[in-house]
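Just dropping this structure here.
Here the complex is missing one protein chain, while the rest keep their positions.
Showing subunit A:
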Amino acid sequence: MAKAYYMDKATSCLPVFHTSELTKTYQQGEVEVHALRGVSLDLFSGELVVMLGASGSGKSTLLNILGGLDVPTSGEVKYQDIDLTRAKDRELTRYRRNYVGFVFQFYNLIPSLTARENVIAVTEIARDPMSPEAALELVGLGKRMDHFPAQLSGGEQQRVAIARAIAKRPKVLLCDEPTGALDSATGALVLAALDTANRETGTTTVIITHNASIAQMADRVITLSDGTISGEYRNATRQDPRTLSW
């Protein structure tokens, strides 16, 4: 309840992300694929947003643009004062390094590095990281720090990926189907880790999913379909992800 109140105050602040009329078109051979067809959206500091949508609706495309992995075909996207619309590769790199944490569906850990070393790979290029151990504790992996990815289960690997993402104390945490490859019980653990990270670090968090039940853990839910925003609502309360199931 207190949190919701806090968030209400936060939403009155200036948005951290602002996009207007974003489009993204891919040229695939002869055909043009319109992945985004004019997305206008504001994201506010500290809020946890769940983005829902069918497969192919453009969620990943939007997330990649917000994270500075890609640039839009037209429209405008800004992170605070940083204009990501026409940023050069070098500026995007600096933006990602200083502000963004990513979590991907397939974990994408470096197989030849241990859990701890995977986190270090990110903290050692960050400006003000937390200790890799602390990050792993936060996701409940304090005891598995020296295991290689191959020695961890899918859910554990995904939690290492979350530790890696939050260890740099990012301003925004972008998660692309973090539970997509996991069963519901394991997925709940992973979501709980994200929830904890959001509460304890106040990081603006975007979680992409095509699974509607996850929406209950969000402050705000945005629905994407066919490259446009088709719906948006605010949850009165954020539900603890441990109580969710699907």
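Here, contacts are C-beta pairs under 8 Å (C-beta built on N, C-alpha and C of every residue); 3 or more make two chains touch, one makes a residue touch a chain; residues count from 1.
Keep in mind that, in the parts below, contacts and distances are computed from a predicted model.
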Protein name as given in UniProt for the chain not displayed, "Cytochrome c oxidase subunit 1", "ABC transporter permease", "Carbamoyl phosphate synthase small chain" or "ATP-binding cassette domain-containing protein": "ABC transporter permease"
Residue among A:Glu117, A:Glu137 or A:Asp226 touching the omitted chain: A:Glu117
Chain not shown: contacting residue from A:Val77, A:Val100 or A:Leu191: A:Val100
Residues from subunit A at the interface with the omitted partner, ascending: 60, 64, 67, 69-70, 89-90, 93-94, 96-98, 100-102, 104, 106, 108, 110, 112-113, 117-118, 120-122, 124-126, 164, 168, 176
